[in-house]
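In this view, the complex is presented without one of its protein chains, the others remaining in place.
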């Protein structure tokens, strides 16, 4: 069977490069093109010595990609570009290719919310309803439905891949909301810690090794753009409007993200009951492992993979549930989750090309 | 003026070694003895090459210390020993020397609470009331009163130095409680992240470089022993019983601790008002700096020093205050805060021996 | 085709765990058993949460392995044990299974040299001649010959996998010796730097995070046991007795090893000629990439893989060649190189199960 031909726009960033790594080894996808205006004509392996001898791909100019797409030469395009850069590209691509968007541009359903947090008017608000939120554990039905429509009537498909913090936060919290054990009036408190690659490859003073090494800090307090995305996805799980206080932190590691949520429970809960809720939720998920009760996940256990690990503890003193989820921000938080979505759309097993095991250290 | 002669019990650990570093350079204290049963007779510089050529101290056997103390040869003893190891040592030391205890044994006022969290019956509960909690910013009055009693009537002094997480958490939260702006019924959510040295120098598999490097995780959820200490100190500040949900995390750095609290506010707050509360609280504190509104502290900014930095943000959406405090867990969270307490007891300026500036990187 | 059944002795260490990771994904090998006396009966995934849901393997007692091997139930055994622990195990295993030994016990051909450096008499010196040195780029002929004898007449096979420093050092230096451009009388100077996992999972104070993080040091100067191994393999390449001054260093990273050699050249060399020698040597090697002239490899470019990258520079001022090789000490320096050897012995392509790409960061 011929492979599906795909391209990456923005392959020079960390999420883009991680997409390259997964796609070069994928049984169903062929990485046919990568684009970059600044690196046009340069070999990928020149930019990324770890790929030396593994690929002959060179960067093409973005306009050439349009030509290629228009000619029907691509089955899918992955967009690994910064927020607000994705919106203008999508409409034309969508005519001829499945679009798997790793940016934040099509995640929020309400264009006003988008504008409030991203400080720019959404240029194709009509597409927001059409976009499928790309977190398979929570939106599997919608993703398979989109795949079916695509397969049967060539319906366009736009997957808005979930953000890194929303992915980990939702995996930590969603089962408790879906099961109705959480108090409805609370503001859920979510604190998260991310490795540095989560900020991308921006060349700024604050991203220098010496500025980040051996340091910790909270950032984006009350203003981080993943806040409304987390509220949206959790509200959909809960069936009512969920509010969160989300505080991200930065720690000195390259990859790894832990999101820890504190959830006030309705009266009458106990640890065994709560554990069963989570067990049931993740029993059949190939990419989510629930740790033994009270044990919390280490981000190193999922490094370089599409895995997520979840740990929960019940605090009888406070009647609160503490749930923590660890992912690789470039994996389940970006590139490999995008592949998982693409697998669904193109009819591959969700695990296709995603079986790499995290190294023990 | 003759210096006050002091000793350290447990100088082989990280907090003990940091005490050594501060005491060797202190204008008022002379480090007269260090004890260790396992290292008896060995030179300190042999164990710690960074002190080569800086000191001739050798480890003495703990029994010799008792003799020295009994003979009136020491003005103060710093105890840098693990929890439950300090209790049995204090009563006899207290007859002849000021005791500055860095362990957790005399921090909690209620022996039942101690037993519940430390899983051992307190062996000298009568001393709990007598101990002064060693966090100068919050207990300055009590510390100076103890100093005066010691000076005037040779009253024994036992300082129970605050723990690392409680220090940072209290500095982040206390002003809002003292000012009465926080809702009283809430469970305060505190998430903290610590560098690895906070766990001490225990030689265990989980403390190996490869097990911790490039990883993040929550731990001790609902069970961490600093929980009742945080509740005690915050309750004293608030004037009512404060409950907290405290979740610590581990990150791959040696030193540095950030504690971030999320506090539901009474109606009618605003950012300027809240900022003024914190400004007033810390205006005259030599060791606490409040950052500009909305800016959060980096642990590297206080590395190797007794400084604490605090940042706050007000989230209008949720009417919550997010307050974050960064300290060096071995500095303000352990050794240098112990020196600050000792300075008060012996009549030195609080800043004596503590003026070292954190390196820029 | 049925897979070959293999076992790992010593799967609890870092090299052993990395073997597990490669073997669980290998197209030709089935990991049938792992042994550990201390972890007997425990699930592998319990010890190693990154394997949760990926394997049901539990540790068996080493004696049970002997029974299994004796019954012909295993095709190969990988020994991932410390030096001197491998020797006594090999003779009995060798009757019924191919032995791939990752320890140092069968690398040196001369039992006196072994005894001098490993401080123990070799207990099966007769096997030293029989063992094939497991570095495919240098000993491909010998490895394929052993495979053929095994295939045709069931000859026993003992592969003594190359050490991490010898692997990187030989890949950096061998082409210049084989080409005869190096001066014969010199002592070759090799300086190397390794990540911490190279020292294994020993639980010692010197392996604690805080002891290693943010520090650098040379160690084992003039005494490191890889010295005679490097001299042996380089002498075989050169055709004369090569002497080296080998100085390893430790740096604060988990995985990664760089070995840099300084080689005095015979008169009349130039950069183009030298580069051609290296290009020719590695042109067809799937796991060795030569960087452009003057560019030196980063260990991150080979992290988590079987790749080695080599860079060379010619210094006209001194008529010296500087050659640097980067490997993953647990990959090409241990586990994946062992798999590469096993692939040869069992007739798989050398790259089978070893195609994982290093992550870009």
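Letters A, B and C name the chains as they come in the text, with residue numbers starting at 1 for each one.
Everything that follows uses one rule, which is that contacts are C-beta pairs under 8 Å (C-beta built on N, C-alpha and C of every residue); 3 or more make two chains touch, one makes a residue touch a chain.
Just so we're clear, the structure is a prediction, and the values are computed from it rather than from any experiment.
J.: Where the complex has a chain not shown, which of B:134, B:297 or B:333 is the residue touching it?
T.: Candidates B:134, B:297 or B:333; residue touching the omitted chain: B:297.
J.: Of C:68, C:199, C:322 or C:354, which sits in contact with the chain we cannot see?
T.: That would be C:322, which touches the missing chain.
J.: Give the residue, chosen from B:214, B:231 or B:350, that touches the chain omitted from the document.
T.: B:214
J.: Spell out, residue by residue, where the missing chain touches chain B.
T.: Chain B touches the chain not shown through residues 14, 17-18, 20-21, 24-25, 48-54, 197, 214, 254-255, 286, 289, 291, 297-298, 300-305, 307, 309, 330, 355-361.
J.: List the residues of chain A that touch the chain left out of this view.
T.: Residues of chain A in contact with the hidden chain: 14, 196-197, 201, 203-205, 207-214, 252-254.
J.: Which residues does chain C use to touch the chain missing from this display?
T.: 187, 189, 191, 193, 195, 210-211, 213-219, 221-222, 243, 245, 247, 249, 251-258, 260, 262, 264, 294, 296-301, 303, 311, 313-318, 320, 322, 324, 326, 361
We adopt the following convention: only the chains that are shown with their structure count from here on.
J.: Provide the C-alpha centroid distance between chain B and chain C, rounded to the nearest whole angstrom.
T.: Here chain B and chain C have centroids separated by 47 Å.
J.: Please compute the C-alpha centroid of chain A, do the same for chain C, then give the distance between them in whole Å.
T.: Roughly 37 Å, centre to centre.
J.: Just the number, please: Cα centre separation of chain A and chain B in whole Å.
T.: Taking the mean C-alpha position of each chain, the two centres sit 39 Å apart.
J.: Counting only residues that touch at least 2 other chains, which ones in chain B make the list?
T.: Residues 210-211, 213-214, 252-254.
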